[in-house]
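The complex is shown incomplete by one protein chain, all other protein chains being positioned as in the whole.
For reference, chains read A, B and C in written order, and residue numbers begin at 1 within each chain.
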Amino acid sequence: MRFFSDNAAAACPEVLAAIASANRLDTAYDGDAWSKRLNGAFSELFGTGVEALWVATGTAANSLALAALCPPHGSIVCHRDAHIQTDECGAPEFYTHGAKLLLGEGEGAKLTPETVTALLATVRDDVHQVQPHVLSITNASEYGCVYTPDETAALGDLAKARGLGFHLDGARFANAVARLGCSPAELSWRAGVDALSFGFTKNGGLSAECLIFFDRSLAAATHYRRKRAGHLLSKGRYLAAQILAMLEDGIWLRNARAANAAATRLAEAAGGERLLLPVEANEVFIRVSADEAAALRGQGFDFYDWGPGEARLVTSWDSDPADVDALAAAIRAL
Amino acid sequence: MRFFSDNAAAACPEVLAAIASANRLDTAYDGDAWSKRLNGAFSELFGTGVEALWVATGTAANSLALAALCPPHGSIVCHRDAHIQTDECGAPEFYTHGAKLLLGEGEGAKLTPETVTALLATVRDDVHQVQPHVLSITNASEYGCVYTPDETAALGDLAKARGLGFHLDGARFANAVARLGCSPAELSWRAGVDALSFGFTKNGGLSAECLIFFDRSLAAATHYRRKRAGHLLSKGRYLAAQILAMLEDGIWLRNARAANAAATRLAEAAGGERLLLPVEANEVFIRVSADEAAALRGQGFDFYDWGPGEARLVTSWDSDPADVDALAAAIRAL
Amino acid sequence: MRFFSDNAAAACPEVLAAIASANRLDTAYDGDAWSKRLNGAFSELFGTGVEALWVATGTAANSLALAALCPPHGSIVCHRDAHIQTDECGAPEFYTHGAKLLLGEGEGAKLTPETVTALLATVRDDVHQVQPHVLSITNASEYGCVYTPDETAALGDLAKARGLGFHLDGARFANAVARLGCSPAELSWRAGVDALSFGFTKNGGLSAECLIFFDRSLAAATHYRRKRAGHLLSKGRYLAAQILAMLEDGIWLRNARAANAAATRLAEAAGGERLLLPVEANEVFIRVSADEAAALRGQGFDFYDWGPGEARLVTSWDSDPADVDALAAAIRAL
Partner (left out) sequence: MRFFSDNAAAACPEVLAAIASANRLDTAYDGDAWSKRLNGAFSELFGTGVEALWVATGTAANSLALAALCPPHGSIVCHRDAHIQTDECGAPEFYTHGAKLLLGEGEGAKLTPETVTALLATVRDDVHQVQPHVLSITNASEYGCVYTPDETAALGDLAKARGLGFHLDGARFANAVARLGCSPAELSWRAGVDALSFGFTKNGGLSAECLIFFDRSLAAATHYRRKRAGHLLSKGRYLAAQILAMLEDGIWLRNARAANAAATRLAEAAGGERLLLPVEANEVFIRVSADEAAALRGQGFDFYDWGPGEARLVTSWDSDPADVDALAAAIRAL
């Protein structure tokens, strides 16, 4: 019973079916019928005109977004625990040709206007220091917390006031939308987001992410950068088909709700003291002693240790309800 | 009836079946059961110990190979018509951080020891010029011609003598092996190749290429570069499963033979004068007047114009025999 | 008696005097009194508002200019013999983060609208190829030939029509202006040039070049790039003082005229058949047999062999008239 990560889960049946249905000759790269429908599908979903480019990984989506927003001599404001800082092996630095990441603090891997303002104040406005060009946040965050539309908009306002582009790493955007019950627009362009890495892989895709440009002027150069990075797949229709399948029938929300619900069941089992953070998406961080962790593992539950005395439990769209119930019971029994 | 390119063909049934069979939770990235079998499977195929890294595109495979072999202040010797020069939007320059491509000539997009030697002679050995570090060839070439084991070995000997790494772009390596009836080893490490981009996508994969390091010391840094480039897919098992499915049952050769045979039928129909180049893989370049091209298109055949008065016809693993026969007949009838 | 290159000549007395006079405490970097006068001095010289940034080398000036004009996924159209291609060890690729150089042909290392148009026609307009963003020429050229104002403007018109930035490598700009007797404006912004690398080092400076932006919008980011490249010297006043000394008293033209005149004397001595190219600046390319070259060297003249049976003779602002006369006589006597 694995609660390691949602990024190793199976693909959902609709995705496999979409791949099968796309399994015929069409135009290569993104000239096929599926890829051509992406702009329209996402424009409809967001209620505004967007450009949407598929890529195979979240790291690619994030890095292409950041390269579109930040020159090599600029910096990107993000949380110290942001995925772009801790888990992409310097991909943002590679794609931006050497921009710096300016690291902020905050509970739950979330930034606030205050912490961002404090960070910006550490930068002297002269040519000896790289100047901030982008604000990047992750929603749901790396610690399973969500930014509300208001929180996002407050950061968007700050970004605009300070001349920063605004990037949203949405590897678990679906979980945030599902949790908040708001519209995708409220968590993105209406809150000032210029570019969104919209994740589908963790949420039941096989391998599919979508980079959404609300500022469509950023898209043109990104088409070249995507090709140049080796991310223009020759049979792109298989990516586009996955995304369309998850979008068009609301599968993305159905899957995210299932993962969130499983995490909520675990959170309820853990209760107040044991929880490190509120559980707002599909990740649960709990306090466990070494003995307790061993006891859980002894019952067949796999998960990552986090800090000392901490564990991370991640649910996914297809977490087996029986497994979740078993883990919930085991936690209660600790 | 489309003869545009093999890179838009459907995936073969074995590949889809392999994806379906891999559709269950496993370890993320390349920690899964399928990915772990790659080194062994390719070591067996080549008869020597190799390291094998899956990636999603040939551009990524080529660029990672070149980055492993060439410093930013070096150059890569390749043919003027090499894919890395003409069709990757500067990906080699991106991954190598600015290396130069040194462009050679030769019939059929093939280099020879003589043309490479001539190219090398144009470089002064001082710090004002980038120095050559890699020789890169494509087999089968961009013009559907093959390098024999001897031709490859002659270039490998030259590379070794001149201190150059030796990269082989094998987007259509299967077609070359199928045509020549030799072992994969004879066309690669026995001929001095250090790194091979082994293509599966054009040959019936959905999206799967494999970077093979015969010089295994190059692999360690490449694992970081792959992640850093956003090419470490989180559900890598779907790539590995495709590759294994094509390798283990000889599917890769079966598919390549089918594509080659279809091209041969077209070549025979075209006959001597009409052929621009010998047809040795799955690409056919023919001389056609504008009227003739229009006539073919009028009968429902789609293909690319190449130079003026030239057309390119590409077959694939699943070219419909009836379509091929129809095109052959139409060419004969011109 | 050395006729190797002008880039190893002594600095002229006015330059040394200027350095001595700047040898006192002032604000660091480019905040000093001398540096602050550069924009004004060059704006006056060119008769239009410019931004002027000193750097220590022509390679840095060229590379910063190209980085300002070309994205990493773009290409730079230049002559096959351009200094940026043959003698800067890939500096343009380093500064632009991997742009490509697109190489043209032409007598005397000069491009024409026809050759540029032909080059541009080789590029497909799709994301698989890097797209041209800049045209770069050198005046006086690497072969000692000059572009007239009309020739420059014809290229400027083409650049504008095709959406290309226009860079002028002016390592020997002074020699071109001196030869043509035109205004600096006619050879630069009036002809459509966006950025000029204005050389002073070869022309009697100690170490000083100036990057001139006629399109001043390009300057802001370049200030960061210059620092980031380690080219913002902390005692920049010594560079600025050299440049001002050479500008303000017409020294730059006096020095260039002297070098040109010396070359002309050598050209007259060589006569028609022996000259490979017309001598229009301070470089003389002659046909000499191996025996003739040895004979000249036997008389104490040092110079570079060029191609087989060819030699390059370079004069400088301080070429000793007696040495020049001696070489002229020796050439006549061959």
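Some notes on this structure:
Here is the rule we go by: a contact is a pair of C-beta atoms (placed from the backbone, for glycine too) under 8 Å apart; a residue touches a chain by one contact, two chains touch by 3 or more.
Fair warning: this is a prediction, and the values are worked out from it, not measured in the lab.
Interface note for the absent chain: among C:Arg162, C:Arg228, C:Arg254 or C:Arg287, the touching residue is C:Arg228. Of the candidate positions C:Trp34, C:Phe94, C:Phe166 or C:Phe213, contact with the hidden chain is made by C:Phe94.
Within the complete assembly, C:Lys202 is the residue of C:Lys202, C:Arg274 or C:Arg312 that touches the hidden chain.
For subunit C, the residues touching the chain absent from view are 2, 4-5, 7-11, 16, 19-20, 23-28, 32, 55-61, 63, 88-91, 94-95, 201-202, 206-207, 224, 227-235, 238, 318.
Although one chain is not displayed, subunit A still touches it through residues 72-73, 75, 86-90, 93-94, 96-101, 127-130.
In the full complex, subunit B touches the omitted chain through residues 71-73, 97, 127-128, 130-131, 221, 223-228, 232.
Going forward, only the chains that are shown with their structure count from here on.
At the interface between subunit A and subunit C, over half of the residue numbers appear on both sides, which makes the contact a same-residue one.
The rotation that brings the Cα trace of subunit B onto that of subunit C spans 180°, given to the nearest 5. The geometric centre of subunit A is 34 Å away from that of subunit B, both derived from CA atoms.
Work out the mean CA point of subunit B and of subunit C, and you get 42 Å between them.
Chain centres here are Cα means. That of subunit A falls 50 Å from that of subunit C.
Contact with two or more other chains is made by residues 224, 227-228, 232 of subunit A.
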